[in-house]
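A single protein chain has been omitted; all remaining protein chains appear in their positions.
Up next, chain A:
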Amino acid sequence: MPQPLNYLKETASQTAGPYVHIGLIPAMAGFDIFEKNFSNVLTTPNTEGERITLEGKVLDGAGTPLRDVLLEIWQANASGRYNHPADRSAGALEQEFRGWGRAGSDFESALVTFETIKPGAILDKAGRTCAPHINVWIVARGINIGLNTRLYFSDEEAANAADPVLNLIEQPARRSTLIAKRSERAGKVVYSFTIHLQGPEETVFFDV
């Protein structure tokens, strides 16, 4: 027998269940308990960058929108800098902009929304430019392990065409599952997305 390596095993995932709001967004469960709550608004009045609304739905394999899903997003600031010590890139850090938010889908409309800014481009380890994107993590009843995907921006066509992650997707048609569509509504910039958990338009999910 060789020497043992003695790594521990990761704890197994379990579904977040239908009542995930209690722990993560108690106001949606119907009560107020914490002094400070996390939310779907990532910006403060001082945040640099273009204000955007992300708005979308998550659909199951029958095309029915999930009304009990929870999404978290993680993104760089407008300079392409993540608010984390492992990001040593040159972009300016904004301490007030955490770059993270969470939202539950509305119990009626099934819409998930975030108020944030459009992130800047980042460089990968090989020094290649990555198109601006937002990292998305999805949990819900019936989802046994959180799903990782990304949102890119429809008005970044050239950057998207050169993006090393989008280009890893073998079928060009599937790349479009990650592109949020830009529109303007009452003077606000809205990026719309639909995440298909299953079916012919299944969104690309990543093993990160």
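What we mean here is this: contacts are C-beta pairs under 8 Å (C-beta built on N, C-alpha and C of every residue); 3 or more make two chains touch, one makes a residue touch a chain; residues count from 1.
Convention: contacts and distances are computed from a predicted model.
Think of the chain that is not pictured: of "Glutamyl-tRNA(Gln) amidotransferase subunit A", "Multiple sugar transport system permease protein", "Thiazole synthase" or "Protocatechuate 3,4-dioxygenase, beta subunit", UniProt labels it "Protocatechuate 3,4-dioxygenase, beta subunit". From the set A:Ile52, A:Ala78 or A:Ile143, the residue in touch with the chain omitted from the display is A:Ile143, counting the whole complex. Chain A meets the missing chain through residues 3-24, 26, 29-31, 33-36, 38, 60-62, 64, 66, 68, 72, 74, 76, 82-89, 98-100, 107, 122-125, 130, 133, 135, 137, 139-148, 150, 165, 168-169, 197-198, 202-208.
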